[in-house]
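The complex is shown incomplete by one protein chain, all other protein chains being positioned as in the whole.
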Amino acid sequence: MQTHRAKRVEITIEAVMQSRLTDALNKAGVTGYTVLPVLGGSGRSGAWNRSGQISRAAGMVQVVCIIKPERLDDLLDGAFSVVERHIGIVTVTDCDVLRAERF
Amino acid sequence: MQTHRAKRVEITIEAVMQSRLTDALNKAGVTGYTVLPVLGGSGRSGAWNRSGQISRAAGMVQVVCIIKPERLDDLLDGAFSVVERHIGIVTVTDCDVLRAERF
Amino acid sequence: MQTHRAKRVEITIEAVMQSRLTDALNKAGVTGYTVLPVLGGSGRSGAWNRSGQISRAAGMVQVVCIIKPERLDDLLDGAFSVVERHIGIVTVTDCDVLRAERF
Amino acid sequence: MEQLFSLAADNLISPIILSFVLGVAASLARSDLSIPEAVAKGLSIYLLFAIGFKGGVSVAAHGIDVKLGMALLVGVVLSAALPLIAFGLLQVMTQMNRLDAAAVAAHYGSISIVTFVAASSILESRGIGFEGYMVAVAAAMEAPAILSALWLVARGAGGQSKGMDGALMREIMLNGSIVLLVGAFFIGWATGEEGLAEISSFIVSPFKGVLCLFLLDMGLVAGRGLREGGGILRPGVLTFGIVMPLVAAAIGLGAGLLLGLSTGGVTLIMVLSASASYIAVPAAMRVALPEANPSLYLTLSLGVTFPFNLTLGIPLYVAIAQAVTGG
Amino acid sequence: MEQLFSLAADNLISPIILSFVLGVAASLARSDLSIPEAVAKGLSIYLLFAIGFKGGVSVAAHGIDVKLGMALLVGVVLSAALPLIAFGLLQVMTQMNRLDAAAVAAHYGSISIVTFVAASSILESRGIGFEGYMVAVAAAMEAPAILSALWLVARGAGGQSKGMDGALMREIMLNGSIVLLVGAFFIGWATGEEGLAEISSFIVSPFKGVLCLFLLDMGLVAGRGLREGGGILRPGVLTFGIVMPLVAAAIGLGAGLLLGLSTGGVTLIMVLSASASYIAVPAAMRVALPEANPSLYLTLSLGVTFPFNLTLGIPLYVAIAQAVTGG
Partner (left out) sequence: MEQLFSLAADNLISPIILSFVLGVAASLARSDLSIPEAVAKGLSIYLLFAIGFKGGVSVAAHGIDVKLGMALLVGVVLSAALPLIAFGLLQVMTQMNRLDAAAVAAHYGSISIVTFVAASSILESRGIGFEGYMVAVAAAMEAPAILSALWLVARGAGGQSKGMDGALMREIMLNGSIVLLVGAFFIGWATGEEGLAEISSFIVSPFKGVLCLFLLDMGLVAGRGLREGGGILRPGVLTFGIVMPLVAAAIGLGAGLLLGLSTGGVTLIMVLSASASYIAVPAAMRVALPEANPSLYLTLSLGVTFPFNLTLGIPLYVAIAQAVTGG
């Protein structure tokens, strides 16, 4: 089956920042993304989890964008402007996609 | 630690199509998969999210299959038959797995 | 934008084992991870899903760790000690990360 | 007329309607107020269980009416026929393509159980009785409309529709809402007043309050639909969303009189005819007609027709039913 | 005998049982009816809180019975001993391997709190009183069975079992259900009738209705288990799922008489003995004996023994307890 090279960018970020991140992505011309819930995690600022976390304000989400490789830099610049001062992780993976006309 | 090459296929699809997709995967001989919930997203058909989406019918899920590289085409053919007329994203990533005998 | 090579390890495991896994990761020096919920799945031990699974004890979660490539083996050894006798899947993917100082 | 206005005004300042209005307002103002999906589903399970159970108890109390079978049949016919009328109206009033028109039509043949619940709640407040088996009629009207719509599509563009496969058919017939409604109806029937006494402080007393919270959620969802999909509502489409329930209510009125139902029963069959589905049918359409535009049918059903029925439609239908049946 | 039948029939057409039946039927028919996980967990938190609280209030009202300590001790002994009997029966009646048999045995030593709740609800309807501290006995019987089962495994295949580590021990003792049940018991005890008056319209009046919805969910889950794991139930295994509760109830009867409990108390200790765990023990087994087959113990406990106790077992135990205690 015919596939096409693409980049998969996964941004783990605090839920309160989600709309700011997607706004920034939109501005960077990235209009396709999927948001996954996050149950908990651990990092330099300690461990947390959703049921029983000290504040329900502090949940995180994972925003996944599949994009054409040539648009990666725009996306990362856009995302970075939001993630910069906040906790959060950005990873980029190579992938292949079906139906490239969608991206 | 000994690892083995495999493919990781991630299919984001409407929740109403989930059972049809997994049936098609089973028919294509793919019996191992994991389903992740999706909170929301955006694409050519606009943005949506779970709490407050216009219909609770419209949620999506992400189906993840790890398979041996040589079985990729069967899987993609099976998945494509379901995804074809529906909205949905299919990505393929190279990965390594522990305990290859499981796949 | 400057990125750095890293490994993305995804471990799908029964929810009852989550704390044992993260303890083992901590012992192996891995203190950063994110936990995603899993809705359902299928494997050699059959299919299950969260609402309507035969026992609510049997849910699974996905633990994602981003680490420096050189620390991969420690992580896998730590994870394997827990996963060994239990059902569960471990995959490793190459990725690039922003802000490598965080890992 | 005056009476109608006061009825409508009374209706409008009830906690139930105002909760819906609050939801719409919060959504339009882009507040982050939201009811978790699991809670909203929990509330709807409660409402379906309670309304089904009470219907069954009422049938147990009044004995099986010979009209029950007839009413079910009429319900099925209404549900199957209304999409054809809706489809005709859409072709006259709007420029929708066949596929979208068929998908929208399916929604208007089927029913909205919350509209039904709100109406029966209002009937109860006003002390207007109704046949307990109307709940079963509601269940019977959920699915046939879908078949009509798929037939409309198949008759037209041919290859466009995957048609109705067995799996989809089973999914529609056994969808959770129908099973719960009908199941609770039978439980109520079997256990009767005695069963009701055991659980009435769960399913009767708090009912209206739960309905408020549920309508708050509906308002949030409808408001969000309007905010995002409102642009899609050209004048013709919008008009359809208000004309269609009136036309359907008139047909429902005829059916109710034909069946010789009580005032409340006539009201409820008007309400069922006038209401449009927003859960079962959209899900079926995503499977069977994925190319049809979901914003169109969802915004119309949930953003236009539902609020119309809830605020103005129901009091109007009550007033007409009272006038016509002399009840 | 006649009385027993009428008792069973009465029991069978209660909303509670019929809700369970509805759930099983919906599941077997592959309806997509489901109760969100969060809601089901919310319902069970409500039930545990309410039953614990009411038990505590009852102890506060009647004073601490000298038998309380004895009853707890007997509960622990029952829980630890029943797995040995279950294990023996399994080796005679089935071809299960040691590991699976031990895992199944653990479930039958422990208890099902919903069965307990359903039984106390039936006792209340019939106006049969029982000792408030039976709730504490229920809590005491949750865990010891697990230790017995692990001991059975360790004694056998040796290296197979990781045995009981400290973390698992703590997890079992402090699992949410036990903590909530015991905690609510103490709150009820401390605040007494006065505390109950403050919250009785939350924990008393709607209790049975909530139980209906919870049993609907249990039915859905049990039905799904039967649908998927039913094939695993060879005749011998199936028979065990019905014989074991009867044997355990008989032993519970002896224990109850020994303790000199009231009719209701004897019934409840029979119910606790006869019921099998389906939450705490499965979770512990997944950690401690991951090689044991979960379909086996879950299908048996939830798909066979739970429905048996709910429908036929409880009325039987009530009748026997009444006959024997003359209550």
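Lettered A, B, C, D and E in written order, each chain numbered from 1.
The rule is simple: a contact is a pair of C-beta atoms (placed from the backbone, for glycine too) under 8 Å apart; a residue touches a chain by one contact, two chains touch by 3 or more.
As the structure is a prediction and not an experimental result, all values here were calculated from the model.
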Neighbouring displayed chains - absent chain, whole complex: A, D, E
Among E:20, E:53 or E:87, residue touching the chain not depicted: E:53
Sole residue of E:187, E:257 or E:312 that reaches the chain not shown, by the stated touch rule: E:187
Hidden partner chain, touching residue among E:129, E:156, E:195 or E:327: E:195
Missing-chain contacts mapped onto chain D: 13-15, 18-19, 22, 25-26, 29-39, 42, 125, 201, 205-210, 212-213, 216
Residue numbers in chain E that touch the chain omitted from display: 36-39, 41-42, 45-46, 49, 53, 170-171, 174-176, 179-180, 183-184, 186-187, 190-191, 195, 198-199, 201-203, 205-206
Touching residues (missing chain, whole complex) on chain A: 14, 16-17, 19-20, 45-47, 50-58, 85-87
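Heads up, the rule we're going with is that only the chains that are shown with their structure count from here on.
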Homomeric contact chain A-chain B: same or different residue positions, threshold half: different
Whole-Å separation of chain centres (CA-atom averages), chain B against chain E: 39
Distance between chain centroids, defined by C-alpha means - chain B, chain D (Å): 34
In chain D, residues with contacts to at least two other chains: 36-37, 41
Where chain C touches two or more other chains at once, by residue number: 36-37, 47, 93-94
Every chain pair in contact, whichever chains are involved: A-B, A-C, B-C, B-D, C-E, D-E
